[in-house]
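All protein chains of the complex are present and in place, except for one that has been dropped.
For clarity, chains are labelled A, B and C in written order, and residue numbers in each chain start from 1.
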């Protein structure tokens, strides 16, 4: 049975807190795709296909042709930043894209000018931007709601979504003020320092029923108060932390080792990167936030409780090193110590010469488009099926996160099939065993 | 609904053509496990768990506690080889296991003495064994049937399975004589050179209703005549080529890249190994057989027809190099050229310091135990759900092989769930979206 | 005592057989340096410094300020090729340099048009050029001499040198016709197929007293007949095979392991590259020539006769793989098996993401400038001090080649010091031990 999903008519505004490397790469890319100059590689919504029905049916439409997503031509961009550079300038500084790719969409990029950011330097010590709002947290939240409303009205938009593309904030844990919407709003009014800037954006969005996806490891929407608000206003939320680079590879390889019941005794992961993200993470209190986000994936996939002989002694260590010579070309090196039959040791080394923003941009785009889709499909609160894109998926209380990227993909695809009234795929393949089928009938 | 599966009572004979590195490592390991000295790491049947029911139920039994498999204590070993060494001697020569691991099960290993092999040097030029049968192909096949029957009777066995653990044969393609059982038997009687030695073992096994799994890339059971015979005698077959090392990693990583719609323009794979397998593959005509087996996996997973923009230009090159300093410690290095957003290039390098026989031994064991299980469950012919263990899975005519190890695992697990009357898993997770569930009800 | 060296006055012509990737990269680079746009990184003659006198003197002039070399502004380029593209076109096809680097010197590059090549397809099967000379070998040699003379006269040059930048020829060994100048000239007249095309260029050059350096592993000047001719006309020769990439690293690392008396049991080297050089080497008979050139370096540096316990069992294997996705960005991976104290094993893996022509271009330039210098210094025949630049240095009969790059550099530097009348450097450092110095005095 197909569900009732509102069509993707009219324009979709995508608002981005943080117009840095990731955001400008996404924008420049989409504008370039609209001109037919490049392809949106890495975007499941744009490039991905989905198998439908039995394998002998050979139905494999593109996802964007299967579910009603906003068209790239209907996107209108906006955002906030602590620096006042327009997107053309910011993309140039980011040094992710080659000159000619930026120049080809110069007019489109120059037209996007950031609104002033809600910022508190205590949450990102290595940034020094001055293009910021003043006032209390409560006042800033109100201003952000005005920003969103103005943006929607002045551009004649049908819908808006927000994707956090700004920095990692310092590490802190949720406390009592984050536990209910009521307490959160009280704290907001009291200008409580424990409310991170990112929460102001999330609060403003959810109040207005605007879906919010969180690309950084910050708590942001991953607190009970926000889940409550999201349910209240019927708004999807997704977080946290774009899954790219090393963690992407980790959530590919670890399930693979687990399929074969191979033991893992150690996993050492180091990263070198030289972009603004690297600079922020050079501060230990910000790195802590990222470390927690990256650290959990192995413990979930290689489950020591379930398989103590295989994963009970796993030693997992992650390092991120600021290394200017590489700029945005983040690079990771992993050493993985595994053991097999009779306990014999083997090693796997992976060196990923990746590009941080190139991997993140399509993830940000997909989260924007799928969040908008979820809203139209009537799905509010935590979007578990979007875990696929996230390093540290938000879960319902008590439920473990699913970090295995293949289970995440099945979840995503079966969710789409389910919503569109198609059969779920189980890969059973009974056609091979006539005896069994006869038994069945 | 649970299917009718005969219990695993009595003794199970495992017969191995080829008592070399893989076979002796498997045998020594199982004997060592039986004594409580080591763990059967890498074996899904022994170590693996399977989720049953909803995730909140927390049911994750070991597979061997879920489905009725033969107990390791009920296994009796036997085999054939072109050298007359007993398994203790062969294990010592193989230089896979440490001295003390072999000594600990010396008595058990010494007792296993190979029967004379059916051999034709034209199929493995770099081998020079003399412990071989004489006579025509027809005569050798009859002798092999006698070998099997004698082994079963003299050991008081309930059931027997065969797992091919011998060398890669030279490359050739199926011809008319392989197309039907009748033509095959005629050719057998005519001592036709186009019948490879491995086919003699397969024929003997299937005639007697003994399941046959093929750990090498040889054609063997992957011809219509054998499928016909398997169906006739209600016997499971599985092939071909144990999936270990580089190909294992490839079928883990390639699906991972595909999940994210990342493009792949090149994949260069090189291997260095110094064991007898490496020596055999140093002959170009044997390497050809292996190359074809290894080569297909990428083309299936990274489907150029389905996604020409992403995989249309994929250049895939595989090299295997005989390198004595590494012995059985096969090592692979892969360079993978990928591209993402707007076509930007990235690279992944993987260096796998693996151990060939350590990875293969539990695969051989699982194939033996699952083949026996399939026989008791009444499943004959190609066992698609065992593709999980194989580099080049045999398929029904016209159906593509599934090489994605995660889909293979789902297939395997859902097959077990299906046979045991448990719900299939789809990872849908509707509990997150109450709105949808309400719609459902 | 300083030697008598003619000054570098007037213009120097550099003639290049093979206007492909290496040659066009060298030319574009030098023209770019002349315009002040880039730096000649990697060129010892242009960037290198040399220590003179005691270390407390702090004398470290640039080499080009120490010895009288031709100035880059005095260079005039010319060459031959089997394709008629001018250097601007050829540089564009080579895909080594970024567009803007080529455009910046477009006028200079367009002006350089190749003369017709002396070619025999039997020596390079994978090439199909048609811009070639006709006639017998003797006639082609005469034409080449005319080409050189015309080039010199029409450009008003003072001196000319030739550096072979063309392809690797098929493997063959020197025979009787290469043993003396007389026999060689007879064979030339008889149009003997055993005279390779590269030898025609070398013969023409040496007859005219023009220095000849050989950047490919071809025999060319490494035959007695050519040495005889070089001595006769007082002409320097240098060969063979530009030392770049993997071999460069090998001749750095192997001496390092040897300094510490570490054993080496295996060295596996693989390369992937996708340029025209890679295409030529895809033919086994051309690869053989390269393999021999690359193979010798380890056996010289890790001397099994001198140190059988350390290097007696060294297994050295080299592979070159044509891999189009990487173009000119040649990449190597080495696995090195070493052993230390009490025989314990260790491993070193080196992955070099290099650029073939970028490494070769400054080597070609230095060989041109130093060959011209040697001629003016009155040094004829084999230039052993230029071994530094070569994979397979040509030696006097009976003398082993020196492949250790550090000894090669000392040889080069001490040769320059000697010619310029400076003290040789021995790194003795007696100043640390006053007691000894007192004994001395």
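Definition applied: a residue touches a chain if its C-beta (ideal position, glycine included) is under 8 Å from a C-beta of that chain, and two chains touch if they have at least 3 such contacts.
All values reported here derive from a predicted model rather than from experimental measurement.
*Asks:* Just name the one of C:188, C:205 or C:354 that touches the chain not displayed here.
*Replies:* Within the whole complex, the residue contacting the unshown chain is C:354.
*Asks:* Of C:170, C:367 or C:405, which sits in contact with the chain we cannot see?
*Replies:* Candidates C:170, C:367 or C:405; residue touching the omitted chain: C:405.
*Asks:* Pick out which of C:253, C:318, C:367 or C:390 touches the chain that's been left out of the picture.
*Replies:* If we include the chain that is not displayed, C:253 is the one touching it.
*Asks:* When the complex is taken as a whole, what residues of chain C touch the one chain not shown?
*Replies:* 3-4, 25-26, 28-29, 32-33, 38-44, 46-49, 55-56, 60, 97, 101, 248-249, 252-253, 255-257, 259-263, 306-307, 309-310, 339-344, 346-355, 358-359, 361-362, 378-385, 388, 396, 399-400, 402, 405-407, 409-411, 414-415, 418-419, 424-433, 435-436, 439
*Asks:* Which parts of chain A are in contact with the chain that was left out?
*Replies:* Residues of chain A in contact with the hidden chain: 265-266, 268, 270, 272, 315, 317, 319, 321, 323-326, 331, 333, 335, 337, 347, 349, 351, 353.
Methods note: only the chains that are shown with their structure count from here on.
*Asks:* Counting in whole Å, what is the centre-to-centre distance of chain B and chain C, each centre being its mean C-alpha position?
*Replies:* Here chain B and chain C have centroids separated by 51 Å.
*Asks:* By residue number and range, which residues of chain C touch two or more other chains?
*Replies:* 349, 351 - these are the residues of chain C that touch more than one other chain.
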